[in-house]
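Below is the structure I would like to discuss, written out as structure tokens.
For this view, one protein chain was removed and the others were kept in their places.
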Amino acid sequence: MFRYVIRRLLISAVILLVISFITFVIFFALPSNPALLACGKTCSVQRLAEIKHSLGLDQSFWTQYSEFLKGLFAGRKFGDQSVLITCAAPCLGISFKTDEPVLTTLFNRFPADLSLALGSAVIFLIVGVGLGVIAAVRKGKLIDKVAVSGALFGVSLQSYFVGLLLMWAFVDKWQILAAPGYTPITQDPNAWFQGLILPWVTLVILYLAMYTRLSRSSMLETMGEDFVRTARAKGLSRRKVIFKHALRAGITPIVTIFGMDLGSLIGGSAVITESVFGINGIGKLAVDSVTDSDLPVIMGTTLFAATVIVLANVVVDIVYGVIDPRVRLA
Amino acid sequence: MTQQPQQISPTGESGTEENPVAETTATADSTATEVTSTNTAVVGRSPARMAWTRLKRDKVSMVSLVLTVIFILAAIFAPVLTALGGWGPITSDVKSINPDIGNYPYGHFGGISAKHWLGVEPGTGFDLFARIVYGLRTSLAVGLISALLSTVVGVVVGLAAGYFGGWIDNLLSRIMDVVLAFPQLLFIIALTPVIQNAFQTDQHGGTDENLRLAVLILNISAFAWAYTARLVRGQVLSLREREFVDASRIMGAGWVHILFRQLLPNLWAPILIAFALAVPANITTEAALSYLGVGVVPPNPDWGALLSQASEYFLIDPTYLFIPGVLLLVLVLALNLLGDGVRDALDPRANRS
């Protein structure tokens, strides 16, 4: 088990290294010139060269990449002249736009993603699995049909369409809810909750479907398996069989998928939901940094998201091994 | 949607059973010998026929199929349809919009009238019906071509990884891991201008709209193939130990023969399903990218771009948001239901809906 975890972590590290390299290559090829953007309107050739130097963009690809890697472990110092910005390890660089260490920016944005992800994930997991189980138990009945067709409907919806529709209806037309947005929970829990209702609902509509569907099929499968039949034959009540035996076995595949979804949501994959509702999360940061050609931030957000996804993968595998007795980790 | 993580179980395969797409494994196996032996002369009912019969009995699938066909025909005959409507996709009806209040259409419901069946686009005064049928072309083309591309690449990589095993499998599987670990949407956003710039002939800052289509297709496929590859690899791993494969191997068949003659024909069901479900997924991705402003470039009309534009006007002119939004929902839903139906038809055991 321990060796397995170590091995998985090592592999993950290599994957992240590869991703960082590819991301770096792409930045290098980006058509826009961040030095020119930083230089402003009347940019003399000489000042442009100086700014390029100050941003470290005049160095070769390999120097820049190795500086970046070094910064991850040892930290870096920025600035060409006597005034330096220190960026402590693990240093993801300094934003060209704000001169702030990228990691600080990420940490600033992270609570928004966490709130968005956790809030919606709790709802779609519980409601989704609940509906799935009911549908499986009542297979063929109306509730089953509604759950199954509703599921595909949700998968086919576009998050921006749902989001805009909800805004139009609840905020503008009926004025039931305040305009959505993110307020830190520490600052005002009520505003935090109110501002996130619509984004949560949007994500739940999109994800709920899949969970209903998956838990339904998984339950149906386990309910057909020998051990469930045995339990039933032993004379256990139907309720007990469903909740004690079938659900436990049936939920394992859901756990894996849930872990991955949660990982990617936390990593900022709800870009569109964030931009529709104006939530300043990591996804929106990433989109903005591409428009601003803020290379260190693009790099930081990509790596951050990849790290969360890769780690979620590892955690999921380990959890899977723990809850499913059939799986041995080696 | 997410995929199964890799090294879940000791054998590496049992984990894929939860993958909705992989549920056809058993059918593919059981019908395997039949398919290969009845390739040409069909005696009795071929599995494909049986599947078709089952599909025909499923009302939802048939409705979806009809809808899909209508959408495809509308896309193909877009010029004919717009000729009927009387407005091309880039002819502005200046008289239908009010320049004093932001070029909003006159009249109710986004300016729906006998002249403009679905109303007028605010801002430009273009006929929305024409924009929609031409936009459908873009969406369908991007969805289909990228699904085709990703399926082909995925199948080839999956076959290679599953069949050869060893370091080839290791290498290819790691590549799949990397691709699947990428924050896709974020990455495509960053990647699009890079690739565009690399191939663009006009190096003066303009964006070539047709090249952008190619770049989009490339980018979407670049991330979608890994799902198919992983699926196919899993299937191959279980198939290659089967008797009929052993038999051909003993009879001295080369790997090309075994891969493409023995294994591939047994994989058509999962591949078809993967393809069928990739089309709506890719259409969704494309629309999302266009919504975020890194997708299709004007003057090419596109549904995602339409919705992106509509999001600026929807408080005053919600019709402009509803029409393409609902149509996109119907298209993707029909394609999803159809893919679902195809899976059920190919795998009666699963009996999903």
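The letters A and B name the chains in turn, as written, and every chain counts its residues from 1.
Keep in mind that, in the parts below, contacts are C-beta pairs under 8 Å (C-beta built on N, C-alpha and C of every residue); 3 or more make two chains touch, one makes a residue touch a chain.
The definition used in the following text is that contacts and distances are computed from a predicted model.
Novice: With one chain of the assembly withheld, which option in "Peptidase M23", "Leucyl aminopeptidase family protein", "Peptide/nickel transport system substrate-binding protein" or "Succinate dehydrogenase / fumarate reductase iron-sulfur subunit" matches that chain's UniProt protein name?
Specialist: Spelling it out: the chain absent from the display is recorded in UniProt as "Peptide/nickel transport system substrate-binding protein".
Novice: Quick one: which of A:Ala38, A:Leu116 or A:Ala286 touches the chain that's been left out?
Specialist: Per the contact definition at the top, the residue touching the missing chain is A:Ala38.
Novice: Can you list, in ascending order, the chain A residues touching the missing chain?
Specialist: 31-33, 36-48, 50-51, 53-54, 78-85, 98-100, 105, 108-109, 171-172, 178-182, 277-280, 291-293
Novice: Spell out the interface residues on chain B facing the chain that's missing from view.
Specialist: Output for chain B: 90-92, 94, 97-104, 123-126, 193, 202-207, 209, 293, 297-299, 308-309, 312-316.
Criterion: only the chains that are shown with their structure count from here on.
Novice: For chain A and chain B, what's the span in angstrom between their mean Cα positions?
Specialist: Roughly 23 Å, centre to centre.
Novice: Touching residues of chain A toward chain B in the complex: what are they?
Specialist: Interface residues on chain A, with respect to chain B: 8, 11, 14-16, 18-19, 23, 26-27, 29-32, 145, 148-149, 152-153, 155-161, 164-165, 168, 172, 210, 213-214, 217-218, 253, 256-257, 260-261, 264, 267-269, 271-272, 275-276, 283, 286-287, 290, 298, 301-302, 305-306, 309-310, 313, 316-317, 320, 326-328, 330.
Novice: Spell out the residues on chain B that touch chain A in their complex, using ranges where they run on.
Specialist: Chain B residues touching chain A: 1-5, 7-10, 14, 18, 20, 23, 60, 174, 177-178, 181-187, 189-191, 193-194, 196-198, 280, 284, 287-288, 291-292, 294, 307-308, 310-311, 314-315, 318, 321, 325, 328-329, 332-333, 336-337, 340, 350, 352-353.
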